[in-house]
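Questions regarding the structure given below will be posed in turn.
A single protein chain has been omitted; all remaining protein chains appear in their positions.
Chains here go by letter, A and B, matching the order in which they are written, and residues are numbered from 1 within each.
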Amino acid sequence: MHPRLTLALAIMEALAILAYAISGFIEARTKRLDAVGTFLVAMATAFGGGTVRDVLLDRRPFYWVEHQWYAVLIFVLSFFAPFVLKAYTRVFNERVLLVADAVGLGLFSISGTSLALDARMPWFVASMMGVATGVFGGIIRDVICNEVPLILRDSRPYATCALVGCWVYLLLDYINFDTVYSVLIATGFILVARLVTFKLDVRLPH
Amino acid sequence: MHPRLTLALAIMEALAILAYAISGFIEARTKRLDAVGTFLVAMATAFGGGTVRDVLLDRRPFYWVEHQWYAVLIFVLSFFAPFVLKAYTRVFNERVLLVADAVGLGLFSISGTSLALDARMPWFVASMMGVATGVFGGIIRDVICNEVPLILRDSRPYATCALVGCWVYLLLDYINFDTVYSVLIATGFILVARLVTFKLDVRLPH
Partner (left out) sequence: MHPRLTLALAIMEALAILAYAISGFIEARTKRLDAVGTFLVAMATAFGGGTVRDVLLDRRPFYWVEHQWYAVLIFVLSFFAPFVLKAYTRVFNERVLLVADAVGLGLFSISGTSLALDARMPWFVASMMGVATGVFGGIIRDVICNEVPLILRDSRPYATCALVGCWVYLLLDYINFDTVYSVLIATGFILVARLVTFKLDVRLPH
C-alpha cells in the first residue's frame, strides 16, 4: 500500500478508537462511575467489538494486546475523564463525535468482514462478523451500564448502514476488485450512509 | 442412523430453532426494537447457548456458521417480525410455542452434553454444558433486553428439567446403552418433564 495511505488509515483508526472511547466516557459519566469503571467501559466500547469477533473467529492476539499503548492512553485519560470531556466539548461540537464514530463504524465493520473472509467464513456470516465488530462495543457498554443497547432502540439506521456497506465490500471482493480500493469504497459508503441518513432523519420501521 | 429418523431429528431441530427465534421476536417486540435489533436478539436466543458452549469447549465452526441459511432466514423474518408474529398467533396458539420450545430444550441440552463428553469433560461439567446449551440463549436475550433472565426468576422447573434429563443421558451413556436411543429417551424425558411440570404448575422453592 502507498505509505501515505497507510498513514491516513492509521490516523483514521486512532481517531475512531478515541471516538468510541469517548462515547464510553460519556456513558460512564451519566452513571457516575469511578476512574476504573470508566476505564473498563471505555475499553469495552473501543475494543469490545473486535474482541468478540476474534473470540468467535478464534484469532489471537487481540488488537489491544498488540497495541497496548492504546490501553495505557485510555487508562490515563480515564482518570481525567471529566476534564477530557470538558476540554473536548469546548473544542469540538457533537458533529465531530458523530463523524469520528461513523468513521469507526466504517473502518471496524469492513476490517471485520475482511478478517472473517480470511478465516473462510461464508458470506452472510462474514457480514455479520463485520457488523458485530462495529457495533458490539456499544452493546457491551450499554449492557454493563444497565441500559437497553442504544443501537437496538434507536430506529435511525446504524447497524443497517454497516451491514449494507459490508455487502458492498463482499460484492467488490466477489468481482475481484482491488482490495485497497474496495476497503476505501466500502468504508466511505458506510460513513456517507450513516451521515446522510442521520441528517435526513431516516427511520427504520419498528 | 435410519434415514427417516435423521429426517425426523432435522425437522425437530428446525422447529426448535424457529421456536427459540420466535421467543426472541416476542421479546424484541415488547422492547420495540427495530429490524436489526430484532435480528440480533433472535439470533442470540436461537444460537447463543450453543455458541457459548462451543467457545467454552474451544469448538469451531459454530452451528450458525455451518448452516448460514438459518441466519439468512431469521434475518429476512426479522424485517417482517410484526407480520410473522401476527400470522403465527392466528395459526397457532401458545401451546405450540411451549411444546416447540420444550423440544428445543431437550434437543439442545442433550446434544450439548454429548458434545461435552466427546471433548472429555467430566460428568458434572458435561451436564452443565448441556443445560447451558439449552438455556443460555434465553439468558443472553434477557440480558440484552435489560431484564432479569426469565429462567432465573420463574420458579417453574426449566433448567432443572434439562439438568435431570442430562443426567439420564449420562447414566445411559455410562451403562453403554445404544447412543441413538439414549438421545431419544433423554430428549423425550426433558420434553415430557417440562410439559408435565408446567401443566401441574410445579414450583421450585426460592
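The rule is short, and it goes like this: a residue touches a chain if its C-beta (ideal position, glycine included) is under 8 Å from a C-beta of that chain, and two chains touch if they have at least 3 such contacts.
As the structure is a prediction and not an experimental result, all values here were calculated from the model.
Engineer: Just name the one of B:159, B:172 or B:190 that touches the chain not displayed here.
Structural biologist: Of all options in B:159, B:172 or B:190, contact with the hidden chain holds for B:159.
Engineer: Under the stated touch rule, tell me which residues of chain B contact the chain that is not displayed.
Structural biologist: 55-56, 58, 121-125, 128, 139, 143, 146-149, 151-155, 159-160, 163, 204-206
Engineer: Which residue numbers on chain A touch the omitted chain?
Structural biologist: 31-38, 40-41, 51, 55, 58, 60, 62, 64-65, 68, 71-72, 75, 143-146
In this text, only the chains that are shown with their structure count from here on.
Engineer: Once you find the CA centre of chain A and the CA centre of chain B, what distance in Å lies between them?
Structural biologist: Inter-chain centre distance comes to 31 Å.
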